[in-house]
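Only a single protein chain was left out; the remaining protein chains are all shown in position.
Presenting chain A:
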Amino acid sequence: MREGQGLTLAAFLSRFRGVLLGVLGVAAVVAAWDLYKAFGPEQGVLVGDTRILPRTTDLAMPHSWEMLQRFGEPVTSLRGAPDAFSAVYDASMFSLGLAARGWVIGVVVGLVLALAMSRFRIVESALLPWVVLSQTVPLIAIAPLVRRWGSEIEIGGYTWTSQDSVAVIAAYLAFFPVAVGALRGLKSPDQTHLDLMHALGVGWWRTLLTLRLPASVPFLLPALRLAAASAVIGAVVAEVSIGLKGGLGRMVIDYAVAASGDPAKPWAPIFGAVAIGLVAAGAVGLLGLVLRPFRLTGAPR
């Protein structure tokens, strides 16, 4: 253990290097934004007729501190309107909840598909092209379909809601990296390991638990993180496509209308989306800590 002398500067730097670099990165973006706004040409930078950097007017680029201040001000001038922060917070939690539901559905579906594909070669040949193809369909195109099909579903007393549609669309994006990553992971054990399991007279199920699942963890963790990011994007975009109120998707549209009079306002839900993306990725990071022992494999860490 370290001596009780307190941290030297060098030790401090090495211990919090990641955090420091992260803070520095954000600070650099903020500084670049405000410096460009202060010194850039008012009409932006043009090459021919193409504007490659934006105008620097207050309308196009509000000051970074104005965006921050905006969080403390009421959403609208109506009396009793909540401040922007709590409005964005509520909307973020709403969207994060839907994204989480989508993530869980997507992970389960992705794992089941990967298991089936790794078990039967014929399922892999039949299914994998469709899995890949599924991601080329624009989200905007499937959103109304999901909503329409969903509205026909009625199981027992349960009726399909727009929230369910959003979660399903988020899952539609999230299952893909999981299916592909898990399939690669499940097929990653080398022949010696498989021969050993066979020699020990162990069946498919025990081999799965003893060998294939642990071996797939290093492939699965990045896939789960990717799925979390996809689920957040899917949830926000699906809210817009389906017209579901209460989440960040609708808020982005609503606040954009105010841009001409209140240029800092549209940025509020964007920061909200960034925040829930980070929360989602962080949650998966915690999962990685739990599964740490299984990352000790020859696969990429």
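Keep in mind that, in the parts below, a residue touches a chain if its C-beta (ideal position, glycine included) is under 8 Å from a C-beta of that chain, and two chains touch if they have at least 3 such contacts; residues count from 1.
What we mean here is this: contacts and distances are computed from a predicted model.
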"NitT/TauT family transport system ATP-binding protein", "ATP synthase subunit b", "ABC-2 family transporter protein" or "Cytochrome c domain-containing protein" - which is the UniProt name of the missing chain: "NitT/TauT family transport system ATP-binding protein"
Touch with the omitted chain, as defined above, among A:T50, A:S77, A:T136 or A:T192: A:T192
Residue in contact with the excluded chain [from A:V30, A:V45, A:M93 or A:V202]: A:V202
Contacts of chain A with the absent chain, listed as residue ranges: 190, 192-193, 195-196, 198-202, 206, 210-211, 214, 217, 293-298
